[in-house]
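A single protein chain has been omitted from the complex, and every remaining protein chain is retained in its original position.
Right, subunit A next:
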């Protein structure tokens, strides 16, 4: 969903998010630097969170990070989250339920019995909806697509609401990277248990090529999933109990969402998708 949301920004960005090139030593140092917030707010204080590391089973705190209040302390609009989730469930759903009307059901062209003289009710067809085996009135027809687009800023505010709720309910954790020392499944199991995460955990990185160990360790655990930041969406955030973002992912998510919340050409960009244009 974030990918849909960020299509305009994508072309303008010089860096590529699909490969990890930096060496672990330099990235660890970079992760410890204090964050510089884009579009700092005059009225709201930044939220502070611990930067953790996945390299030990027990929680190891590295430093404190500041998160942008417009993204991580936004108004938790449950209704917008609901709308986002309904949209995500519906836009790709095509109903294949199908029924036949009285004219599509085989037979029934002949008047079953004379109009008068039998003392029976008058009927013109044995496939009338009154008959057993007759057609269905106003029944479902296949295929029925349920596609629609949610307005752009409802999608944006759905994301900020979901992130804010996750942080407020202590279900959001920031880690320096997704590097873990072993590719053993039990390592990640124990880590989640010892840190009181989950049970279901969504791990989000800024790039879509994840470190080998985490990929191997989470491969067989169905409720621990990996996701690149461009795939982050409201449904997955609520589907999983705990959301784990890498610092790179936090930077990327903030940059994209703040970019959309603060751009001044949104009217022109949205205009062409507007219905009922004069």
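Heads up, the rule we're going with is that a residue touches a chain if its C-beta (ideal position, glycine included) is under 8 Å from a C-beta of that chain, and two chains touch if they have at least 3 such contacts; residues count from 1.
Everything that follows uses one rule, which is that contacts and distances are computed from a predicted model.
J.: Name the chain not shown, per its UniProt record: "Large ribosomal subunit protein uL15m", "GPI alpha-1,4-mannosyltransferase I, catalytic subunit", "Protein FYV10" or "NADH-ubiquinone oxidoreductase chain 2"?
T.: "Large ribosomal subunit protein uL15m"
J.: Quick one: say which of A:83, A:125 or A:246 touches the chain that got left out.
T.: Once the missing chain is taken into account, the touching residue is A:83.
J.: May I ask which residue of A:54, A:73 or A:252 touches the chain that does not appear here?
T.: A:73
J.: Using the document's definition of touch, tell me which of A:165, A:229 or A:245 contacts the absent chain.
T.: Once the missing chain is taken into account, the touching residue is A:165.
J.: Touching the hidden chain in the full complex, which residues of subunit A are there? Just list them.
T.: Within subunit A, the residues that touch the unshown chain are 43-44, 69, 73-76, 78-79, 81-83, 85-86, 164-165, 168-171, 235, 238-239, 241, 264-268, 278.
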